[in-house]
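With one protein chain withheld, the remaining protein chains of the complex are depicted in position.
Up next is subunit A:
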Amino acid sequence: MGHNMADVVRLRSRPCVSGQKYIERRRQEEQDRRKDILAAITIQTWLRGLRVRAYMRYLHDAATTIQRHWRGFFQRKSFHVLLRNALHTRNMEFYNCKAFNIQKIWRGYYVRKYVHNYYARKIYLETLMVANQITRIQLKEIVGSKACEWDRRFRESDEQRMDRLACRTHYLVSTRQIPGIYNSPFLKEPMDMERRLIEARPRINAERFLISARNSTRDWTEMSYQKPCSIPHIRAKKPQGPFLEQSQIWRHRLKPLEPTLRVATSFTSAEEAALEQKREEWRTRVIDDAFLPFANHRKNKKYEPLLQTSCAFGSIDYGTHHFRDTDTTKNISKKALAYTWKLEDGRRSK
């Protein structure tokens, strides 16, 4: 407590200020000091807490506000992207549906028209049967007419052959004395060959050549037929304007489909090919039993002992016990070679 002059003057001027009360008051103050300090601390802590909490609340609110604003801004920005993607997906799904539809219709059309055309095949088989009938009838007619001719020619050739034979064997004709072989007494009348023999006349050389010349039938039938060259069209009026040519237009319209390899292969072609290969393999396989691997080969292997151990005469020492030749017949001296070496205790071993 700072004492200044004013206080001192004031205190001195006051009547009956006893020093006693002042001392008591001071004593009381001293006694209450602790309580007052604690009270003050309590008040201060509570106040500090209040202040800090208010500050924290303020900070939280500030942060929340910032975050709120930021989130809104950011999501609104990415919402555009999200919206674009969603739109894209929806569009693609729509287009895919339409594409599936087109592909479905195209595949059905292509297969039904180019790969397996049921109605065309049906019509083809029916027309083929009709054509076969017609062919059969035509063949019969032609062959029938030819058959008469063939028959006639065969019979004629037969006749000619018999006549020629009669010419060559004219001496077989029967005479009054000796009946010929074709004039058997047991028959009522002589055979046909007899008649030919009687009618056979000798051929003159010139005639022979003539006959042979006539027989080599000259074929004038196959003269080559010349096709007349085609006459060009008569053009009455030249068509107006620089139009495309008719032929070009029609060619373009009637252009046949030339599918690429990708289109033309069916998409089960790999599986079909595999199946076909399997079937082909089964069909052409000559031996049907499976070739079993030698599974028990090692198990069933019989143990074959070494020749050395299984041999009745046992093994020789050479190669196991000693490696030096023991045959002394070729040695200069008759004794076997002896080796000695010095042992530790000065002795020599043999």
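Details
Just so it is clear, contacts are C-beta pairs under 8 Å (C-beta built on N, C-alpha and C of every residue); 3 or more make two chains touch, one makes a residue touch a chain; residues count from 1.
In this text, contacts and distances are computed from a predicted model.
Not every chain of the complex appears here, and the one that does not is recorded in UniProt as "Sperm associated antigen 6", selected from "Actin-related protein 2/3 complex subunit 5", "Sperm associated antigen 6", "Protein YIPF" or "Mediator of RNA polymerase II transcription subunit 18".
From the options A:Y109, A:W150 or A:Y318, the residue with contact to the chain not on display is A:W150.
For the chain missing from the display, the contacting residue among A:V8, A:I105 or A:L128 is A:L128, taking the whole complex into account. Only one of A:K35, A:R283 or A:H321 touches the absent chain when the whole complex is considered: A:R283.
The residue from A:L11, A:M56, A:L82 or A:L139 that touches the chain not shown here is A:L139.
Take subunit A: the residues that touch the chain left off the picture are 121, 124-125, 128-129, 131-136, 139, 142-143, 146-147, 149-150, 153-154, 216-222, 224, 279, 282-284, 286, 288.
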